[in-house]
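The block underneath contains the structure these notes are about, expressed in structure tokens.
Removed from the display is one protein chain of the complex; every other protein chain stays in position.
Take a look at chain A:
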Amino acid sequence: MKASHAHPRLVVIGNGMAGMRTVEELLKLAPDMYRITVFGAEPHGNYNRILLSPVLAGEKTVDDIMLNTREWYDANGITLHAGDPVVRIDRKKRVVHAASGLAVPYDRLLIATGSKPFIVPVPGHQLPGVIGFRDISDVDTMLAAARAGGKAVVIGGGLLGLEAANGLLRQGMEVAVVHVMGSLMNQQLDPPAAELLRASLELRGLRILLNRQTVAIEGTDRVASVRFEDGETVDADLVVMAAGVRPNVELAKAAGLHCERAIVVDDTLQTYDPRVYAVGECVQHRRATFGLVAPIWDQARVAAAHLAGSGHRRYVQQATATKLKVTGVDLYSAGDIVGGEGSEDLVLRDRRSGIYKRLVVAGNRLTGAVLYGDVADGPWYFDLIQQRTDISSIRDQLLFGRAHSDDVAAQAA
């Protein structure tokens, strides 16, 4: 179809999941409202970043994880400039400038530049063989390294680091996970669950090094080892940095948009410039930044609504749930698992079967859940958390899962 000049222009910076989901939502609401141009730094169509781990683990191929092919862009009259990153935003003239020199004017601008791995700035961090775990090229690098065999060190014992480590292990490398904290996935797990996880990962052959402060990455022409505070070193042919991410805000900052840790947006995902919206890992909403996909889908829905002019939606932060994508490790974490003033714990332990469950209750509401070994009821708990269901009547049965609690409900009825 032909875009007519009457149509306002929407430029999207970032061909990732957040930006494209916003576009999809927008197309649902207002198919022909904008002439849409998309700039992407990566030379691909748009793919599901979350599934990079299975790709690395060899459980999926790159094709499996593609979301939108070039055909899709054409079919929807979207101009895609893949592999041509935007370098400057001129808000006065309302034009974006790409690396190629290409300049595209906009009526509305959507920034979805995402984030980049945090490369710990230790001596040697720029040596070849030190990479993050963010995109397909990182995966390619890792797979190449894995083919050569040898040792890999993953810095960061969070969700991403463990998935990377597992992938490399599956690809036949000797893998050590280095974590600065005392327990793995400390964002999502309490110590008992983390301990069960550690045990089962070590059983699979991962080496887990906790409480290790990395002070240097050593090697002459390429990485050879990693050194810790206490002087201990571990050999490494490959170092994967998975110690968190940093939102990509340089472009926005340079354009004079208000940023703190990330681009600050309001409940409509609008930046301080009314013509400019931002979604995804590059935004900061009420002091929170985002790494998981669920909230980003919400943001996309809201941003799209406002771009479409039917601006009634508000973005509300929701509890989130995590599942570690390591085959054979059943782990589920939802909501606020730390708890706080007045929060109460319900705990189930079955060491012999490697099952651990902890539910956090505040008032008569379920606010958090950590499940290990048996995650079947995870979604149910997550639903109770999000629906803010009053659980006082089933509190005693809650830990035994839906089946038992339904009985109770049934009996109560």
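By our rule, a residue touches a chain if its C-beta (ideal position, glycine included) is under 8 Å from a C-beta of that chain, and two chains touch if they have at least 3 such contacts; residues count from 1.
Throughout what follows, contacts and distances are computed from a predicted model.
Of the candidates "3-oxoacyl-[acyl-carrier-protein] synthase 2", "4Fe-4S ferredoxin-type domain-containing protein", "ABC transporter permease" or "Molybdopterin-dependent oxidoreductase", the chain left out of this view carries the UniProt protein name "Molybdopterin-dependent oxidoreductase".
Residue A:346 is the one among A:119, A:136 or A:346 that touches the chain missing from this view. Contacts to the hidden chain, counted on chain A, fall at residues 344-353, 361, 374, 395-397, 399-401, 403-404, 407, 411.
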